[in-house]
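With one protein chain held back, the other chains of the complex are shown just where they sit.
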Amino acid sequence: MTEFDQLYREVILDHYKNPRGHGVMEHADAQAEGQNPFCGDEVSIYVSFGDDGDRIEDVKFSGRGCAISQAATSMLTEMVKGRSVVEIAELPKEELLEEIGIPLTPIRLKCAILGLGVLKVALHKAKGTPLPEEWAGLDELQLT
Amino acid sequence: MTEFDQLYREVILDHYKNPRGHGVMEHADAQAEGQNPFCGDEVSIYVSFGDDGDRIEDVKFSGRGCAISQAATSMLTEMVKGRSVVEIAELPKEELLEEIGIPLTPIRLKCAILGLGVLKVALHKAKGTPLPEEWAGLDELQLT
Amino acid sequence: MAVTAKPKLDARSIRADFPIFEQQFHGKPLSFLDSAASAQKPRQVLDAMRAFYETSYANVHRGVYQLAERATEAYEGARQTICSFVNADSTREIIFTRQATEALNLVAYSWGLNNLGPGDVVVVTELEHHSNFVPWQYIAGRTGAELRLIRIDDAGELELDNLDELAAGGNIKVVAANYVSNSIGTVNPVERLSAWAHEHGAIMVVDAAQAAPHRPVDVQALDCDFLALSSHKLCGPTGVGALWGRRELLEKMEPFNLGGHMIRKVTLERTTWGELPYKFEAGTGPIAEAVGFAAAIDYIGRVGLEAIEEHEQTLVTNALERMIEIDGIVTYGPPPERRAGIISFNLDGIHPHDVAQILDLDGVAIRAGHHCCQPLMSRFNVAATNRASFYLYTVPEEIDRLVEGLHKVKRMLG
Partner (left out) sequence: MAVTAKPKLDARSIRADFPIFEQQFHGKPLSFLDSAASAQKPRQVLDAMRAFYETSYANVHRGVYQLAERATEAYEGARQTICSFVNADSTREIIFTRQATEALNLVAYSWGLNNLGPGDVVVVTELEHHSNFVPWQYIAGRTGAELRLIRIDDAGELELDNLDELAAGGNIKVVAANYVSNSIGTVNPVERLSAWAHEHGAIMVVDAAQAAPHRPVDVQALDCDFLALSSHKLCGPTGVGALWGRRELLEKMEPFNLGGHMIRKVTLERTTWGELPYKFEAGTGPIAEAVGFAAAIDYIGRVGLEAIEEHEQTLVTNALERMIEIDGIVTYGPPPERRAGIISFNLDGIHPHDVAQILDLDGVAIRAGHHCCQPLMSRFNVAATNRASFYLYTVPEEIDRLVEGLHKVKRMLG
């Protein structure tokens, strides 16, 4: 397998070209924006909860980013749907990285986990779930 | 000639061990203190003018410094006595350095010309003779 | 300047001076098209620093012993080299800093904190690198002064027609601009801005970090008041830069960093400052780095800045011609004759990170990002661009590789 094929393997390209969950949600129960300070990419995440309020019913995202960040956020939306808020608030990034399944340098890692971070911020704001400091500050910019 | 002999040649050692014009002048017509910022050495210079006020009658100096600065200031007192204020205000440092007659590195040069600088400041303060900026600021510390 | 025969530059033989090109990346030779971020270093510079450490190293200025004298001579000699390089009047006007950024902060803090207040205006351009933008924004904020922007047109050139509107209702105190834009290569009319600044009684601060590697910089001709440089952009080491400042201004300014070497006398009650330039050089200086900086100036001086500029212009002209043929490409910036060897561009719909990543797999290194110019990115309504930048060691084949690479990116992700 060439390095190209490794990095842009088919599933990544598929999610990149046909992102799942791409769009804006009008009346989201939870919402956050965030950005990757290294490249300036911005992502918005919208969440609706199930009737019990404990479960993620739907997730959408908008914003622009590189193939890795778009594909990773697209995969993320599929991954979290139907799972409990608490579970996702605690989801280790490794689970997402495994799903992505490509070798990432530190700088591309930041692309890959941006969407997850913004999702965690959204849950934190709506539900008060804990936000480990690794993820803090992503949404600091909403005022500007 | 060894390097030592060059640097500490007899006349230097003589002026160092038996400085001419060393002391304080009670009622000086002109006076200044100055210091070498690189080593912290301080020199005070006292001048009395002849009756016409245009000539340097006597010069004394106090303060402590290295052999080069002490010897140079001692030589300076001999060199300027009887000469006109204007002439000394304009005296190029080269004239003193020639008299000293030893090879000086940049840092030792500052030692050698400290006394001359302070003398020029004293004349400037008493007589308003011009003070090229090379010599300015030597006495800035008298307030501290 | 006298009219001389056309300068020539042999990029291939220059390239042999740079050890970095001796290795392969991903099995391919390196096309380093990111010199605007930082240039590679020739052996001559590395040798000069090594020799300095091995034979002449000691702390400078106060040592009486021979080694300290040698080190001082080398350090002050480097200052002289920089002084001549920017055509300054005196080495007292040359202050060693960590880089251009610190040079600009020095001016913003030391001049700005004490001279700005409510009603005052600081003017910067929309083209600025954050290093000549954020310090002014911050110090303006602290002092109550206002920050205003000289806007650019769609070609990335300063809009100078409405300068007087910009001046309305405020007291212009500082005009700060880069000489060459690191993002899109625009060469700015600094002389004209200096004249305008001085008409208003303002100081003119020039960020020459990106200009100095590529074209002669002459503080007299620019008629500015401060000018900032970085060594690492012109083939010198990291860790050193310089500020040139007009002596009358430097003399009236408070110091910035405080500590050893910059004082005249310290007592509990009061400290007095040393002479220029030491007043602004607290602590042990970037001694070996200054030696390397001077060696780099000598190196590019031997090649000739006019020759470098011409070489880059040929490359840019050629590259632009070929790049605009790529379907869906957008390039930013002015025509080749008014820009340095820098091309910013986007491939429609493809994120710069992906472009840079795929090029890298073929050994072609370009930059993708906001290039520390977020206000400019906002102006062009993008989050990031790709940037290819050329320097004296760039050879024409590297442009072939860049263009081929871009076609490949389109095939893969388009």
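Quick notes on this one:
As written, the chain order gives the labels A, B and C, with residue 1 at the start of each chain.
Note that in this section a contact is a pair of C-beta atoms (placed from the backbone, for glycine too) under 8 Å apart; a residue touches a chain by one contact, two chains touch by 3 or more.
Being a predicted model, the structure only gives us computed values, none of them experimental.
Within the full complex, the chain left out of the display contacts the shown chains A, B, C.
Checked against the full complex, the one of C:Leu160, C:Leu249 or C:Ala282 touching the unshown chain is C:Ala282. Listed residues C:Ala68, C:Leu166 or C:Leu392: the one in touch with the omitted chain is C:Ala68.
Of the listed positions C:Gln99, C:Ser194 or C:Ser344, the one in contact with the omitted chain in the full complex is C:Gln99.
In the full complex, chain A makes contact with the omitted chain through residues 35, 37-40, 105-108, 137, 140-141, 143-144.
Summarising the interface, chain B meets the missing chain with residues 2-4, 7-8, 13, 16, 38-42, 64-70, 108, 111.
Not every partner is drawn; the one left out touches chain C at residues 19-20, 22-23, 25-26, 30, 32, 34, 37-38, 40-41, 46, 50, 53-55, 57-59, 62-68, 98-102, 104-105, 108, 129-135, 137-138, 147, 149, 230, 232, 237-240, 255, 257-263, 265-268, 271, 282-289, 353, 356-357, 359-360, 364-369, 372, 374-375, 378.
Just so we're on the same page, only the chains that are shown with their structure count from here on.
Chain centres here are Cα means. That of chain B falls 46 Å from that of chain C. Centre-to-centre separation between chain A and chain C, using Cα means, comes to 37 Å.
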